[in-house]
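Removed: one protein chain of the complex. Kept in place: all other protein chains.
Going in written order, the chains are labelled A, B and C, and every chain counts its residues from 1.
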Amino acid sequence: MGKLTRHNWRSKLHELIYEADTPSGKIFDLVLMFTIIASIILVMLESVKAIDERFHQLLNISEWIITILFSLEYIARIVSVRQPIKYILSFYGIIDFLATIPKYLSLIFAGTHALVALRALRLLRIFRILKLARYLGASNNLVKALKASRAKISVFLFAVIIVAIILGTIMYLVEGEKNGFTNIPKSVYWCIVTLTTVGFGDIAPQTPLGQFIAALVMILGYGIIAVPTGIVSAEYTTQVKQPEQPRNPDKIHTNTQSCANCLTEGHQDRAEYCHICGYKLHHD
Amino acid sequence: MGKLTRHNWRSKLHELIYEADTPSGKIFDLVLMFTIIASIILVMLESVKAIDERFHQLLNISEWIITILFSLEYIARIVSVRQPIKYILSFYGIIDFLATIPKYLSLIFAGTHALVALRALRLLRIFRILKLARYLGASNNLVKALKASRAKISVFLFAVIIVAIILGTIMYLVEGEKNGFTNIPKSVYWCIVTLTTVGFGDIAPQTPLGQFIAALVMILGYGIIAVPTGIVSAEYTTQVKQPEQPRNPDKIHTNTQSCANCLTEGHQDRAEYCHICGYKLHHD
Amino acid sequence: MGKLTRHNWRSKLHELIYEADTPSGKIFDLVLMFTIIASIILVMLESVKAIDERFHQLLNISEWIITILFSLEYIARIVSVRQPIKYILSFYGIIDFLATIPKYLSLIFAGTHALVALRALRLLRIFRILKLARYLGASNNLVKALKASRAKISVFLFAVIIVAIILGTIMYLVEGEKNGFTNIPKSVYWCIVTLTTVGFGDIAPQTPLGQFIAALVMILGYGIIAVPTGIVSAEYTTQVKQPEQPRNPDKIHTNTQSCANCLTEGHQDRAEYCHICGYKLHHD
Partner (left out) sequence: MGKLTRHNWRSKLHELIYEADTPSGKIFDLVLMFTIIASIILVMLESVKAIDERFHQLLNISEWIITILFSLEYIARIVSVRQPIKYILSFYGIIDFLATIPKYLSLIFAGTHALVALRALRLLRIFRILKLARYLGASNNLVKALKASRAKISVFLFAVIIVAIILGTIMYLVEGEKNGFTNIPKSVYWCIVTLTTVGFGDIAPQTPLGQFIAALVMILGYGIIAVPTGIVSAEYTTQVKQPEQPRNPDKIHTNTQSCANCLTEGHQDRAEYCHICGYKLHHD
């Protein structure tokens, strides 16, 4: 009986944390999302000197509150799962851990700048909640179109880089160090800035010949932007035209449940046992 | 009899102001459009110091003329409608009011800068006249395509913002304050400037590593512009292919009449009474 | 007999100048094209101070040679046509005249800067020769697609301008004169620079709020570029899909002949007389 009770709160906790179909699961996800966004805003504000100086104490306390919340959630996740090691070593397990520790580390390595990057990683946690989006199917065709055009876009990007290296080298020879093209890597950087039509203007050709080549680079860049657009557009049109309805009869609806034993997701609505490890999904 | 006469000029005024099918209604709309455009040009010119100093008196008088014209129109709109409160509280009623008052307010709060923004709101009045455009059907498919791709474009913009925050934080760590990346919000701003291929150049990476990451950001931005384009393009193609002709037999033509009682629009050509409140549409 | 001979050389000259189907007509067009391009390059080189100072005499002589060639061609065009007044007052007649006179005018109004613009008009003459392109059909679908999407692109551009005025006014209020947004027209200019992702960087927001709004403007501009692209792309796809082959049986081939009497073009291959004025097309 005692074991069953323990089993009971553990599976309840598991449902609360890992699933998004139940009302309590949805609330948990919403709270988590706002905590993550708040933690990101905190990192951003802290980097602004004027704000940090004025509200240093407040920011510090908020950071501790978020760290403690994340710590509790991390422990709850470990406790509610049957194979904690598997969770800890999973992609999201590592992200969760890294999102939790920066404040603790700052006690040891006081003033280390790089901890900011670690805290920015928290943003990746958003994707965990966005697993919801997957079921909305909003971006299904889009993802398919991107996957279908992946090979072509790679070939395209490869060609862009080769063009940038060759034209960058030519610009380095034409313009030279006195006009800001101090070395080939910098010239290639300028070439990418120009090809992609960003055009910072921190480096700009000064000689007539250099400006002529630059004009060619721009027109080239202006023209080839049509290529990736055309690819995605065409692939996407094809995806839209092959409607998913005819496939639907065979397509079985899956929910946001996640097995408490092996963390597998994508269970069918009628599933009673995990189709990977055979662990019972519902414990009433 | 007296009541009928009064009814008569009120319904005539209503026709003149609210409808665009009659010749006088068209002239009214044209005059209104030019007054609105003139008032906007006035706001713009007044902000140019050299012009304001030389023609201050002229601009002031013109502004008063426009304010009086707008006031008269506002009163006429209230008078000619049967439910003035409904008009006053409607979206266009509020815009009309806000477009009228700035000059009066300037008598009280002399020299308040923010009144300029209030006056710029007048531009929104243009959309009132552009209800004509709705009947041209010129942008029907386009609006449908945009609506159909709204969800996908939101997902896309959300992804862009997450990428900008992560890459902005990395650039802040790589480049640091000495190269203009003074804090994370500014780095994220720079990242958006670069991803969207705007590239002001007021902040530009100086270190080789920063320039390398910047090149990646640019190529990414150059590549992902294909995504919204592909979406709109595909959706629009789909809209164009589903022609509206087959639906036309069932589609009943509506005109620009607006009920003098409840302001409802979209009446059928043969309609004698408002289909919402039953008020008689034509009073001869 | 004498009249016939005169008729003969006149119709030969007409064929040479106005038509592009005969070998001599083709050679004439090629020579004309190179003369036009040479005259444009001359205008450009003359504006470069260093080149003008060194080769002033050479440029001057070349300009006189081109002016004399253009004068001869202009006279030949008048002589060879039966209704000279009609040619002189036609679009191309005026362009030809304006392309010829700048050097003569420079004798009277020595050193007038604006004559440069007149000379740049010569570029428009290129289109006369490019009537060839019309028969290549290369851009037929493209022109149709552009025409079909004209109304939608106008609506789109109108919306862009309204957005630029509203956001420009807001930026003027937020950033103010001290940060370069000296007046509303300049702010609107900045807004267009940003919306179109050009981003000169001569004016850039300095305040955090201004940079936040700027980021929104950029993402908006980055997103809405999809709209015109989507429109043209979809219209063009529709044009390509309606192949012209089935219409070809009814389509009668026309050639580059031009009536020596009324300058009408687009005669059928088998035509003996002008279908507009009844003038005989071939005089052997």
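Throughout what follows, a contact is a pair of C-beta atoms (placed from the backbone, for glycine too) under 8 Å apart; a residue touches a chain by one contact, two chains touch by 3 or more.
Keep in mind it's a predicted model, so treat the numbers as computed, not measured.
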Can you say which of C:Ile192, C:Met218 or C:Cys259 touches the chain missing from this structure? C:Ile192
Considering the whole complex, not just the chains shown, which residues of subunit C touch the missing one? 40, 43-45, 47-49, 113-114, 116-117, 120, 123-124, 126, 133, 136, 138-139, 142, 145-146, 153, 157, 160, 185-186, 188-189, 192-193, 195-202, 225, 228-229, 231-233, 235-237, 239-241
For review purposes, identify every residue of subunit B that touches the missing chain, sorted by number. 197-201, 229, 233
Contacts of subunit A with the missing chain: which residues? 151-152, 155-156, 162, 165-166, 169-170, 172-173, 182-185, 188, 194, 197-201, 204, 208, 211-212, 214-215, 218-219, 221-223, 225-227, 229-231, 233-235, 237-238
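Following the convention adopted for this analysis, only the chains that are shown with their structure count from here on.
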Given that subunit A and subunit B are copies of one sequence and touch, is their interface built from the same residue numbers on both sides (over half shared) or different ones? different
Judged by C-alpha centres, the chain sitting nearest the middle of the protein is B
Going by more than half of the contact pairs matching by residue number, which of A-C or A-B reproduces the interface of B-C? A-B
Could you give the separation in Å between the centres of subunit A and subunit B, each centre being the mean of its C-alpha atoms? 34
Where in subunit A do residues touch two or more other chains at once? 197-201, 229, 233
